[in-house]
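Only one protein chain is missing from this complex, and each of the others stays in its spot.
Take a look at chain A:
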Amino acid sequence: MPGQVQSIARAAAILRLLASSSGRLGIGEIARSLDLPKGTAHGIVRTLQDVGFVEQDKTSGKYQLGAALLHLGTSYLDVNELRSRSINWADPLAARSGEAVRIGTLLDGKVLVVHHVFRPDDTLQTLDVGSLLPPHATALGKVLLAYDVGAANTVMQGEPEPYTRRTLVTARALTRALSEIRDNGWAAEIEEMTPGKAGIAAPIRGYGGLVVGAIGLSGPVDRICDGSGAPRPTLVTYVRDAARAVSRDLGAARW
């Protein structure tokens, strides 16, 4: 059996202490109560603060339990916040790739479109933020399923709709595809929902590496794929770079 991780045990003790105290506590008080060096206590509290489990009062500088603890079971990153934090990276992805960009999260077994940037050719397009996409037949959806075992199982136990000949509908095909996506760190969808259309997507990660969404582009298959029918490597790089940039911003301090 692996040994105990000391800092996690200490973090749990700090949370218990904050939960049982009537008011807010300062670093000195926390350190004294747990007999920890002040620097150690501070490091742990700061990390707990970064993940939202602890909050610091602006005026007194003291600490209390954070709101995120109360919502542990529900959505971990507000979808509107995800849009706000990714807008600066979704735009250049669309500009560089020349394709439409979408950001999605899972909602009740479907992909909820959280953000949509038009293909930058100034043609008439309709904003589809708020619409729902099938997870097994889109690049965004497959990325999200690849990192969410529960959702993937639910989809496979249902009867995934065959949109085209190429839609993945069997548990075996989906399982294999999702494992490949985890290995590669990105997903492609080629004519699996609409003939002539394709897409590429990559995961957006928050604190601790948790996947909180997916960002991807989509367009005509001859623009997304090269002559051999594989997704163009430059587009894959653009998508992965954008996903990484958003992830880096999400891991930083909250604003």
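One rule holds in what follows: a residue touches a chain if its C-beta (ideal position, glycine included) is under 8 Å from a C-beta of that chain, and two chains touch if they have at least 3 such contacts; residues count from 1.
What we mean here is this: contacts and distances are computed from a predicted model.
Undergrad: Not counting the visible chains, the remaining one has a UniProt entry; which protein name from "ABC transporter permease", "DMSO/TMAO reductase YedYZ molybdopterin-dependent catalytic subunit", "Electron transfer flavoprotein subunit beta" or "Glycerol kinase" does it give?
TA: The chain we cannot see is, by its UniProt record, "Glycerol kinase".
Undergrad: Write down which of A:62, A:83, A:166 or A:223 is the residue touching the left-out chain.
TA: Hidden-chain contact among the options goes to A:83.
Undergrad: Which one, A:48, A:94, A:133 or A:239, makes contact with the chain that was left out?
TA: Checking each option in A:48, A:94, A:133 or A:239, the one touching the absent chain turns out to be A:94.
Undergrad: I'm checking contacts with the chain that's been left out. Which of A:125, A:170 or A:237 qualifies?
TA: The missing chain is touched by A:125.
Undergrad: What is the set of chain A residues that contact the non-displayed chain in the whole complex?
TA: 67, 78-81, 83-85, 87-88, 91-92, 94-96, 116-118, 120-122, 125, 127, 129-130, 254-255
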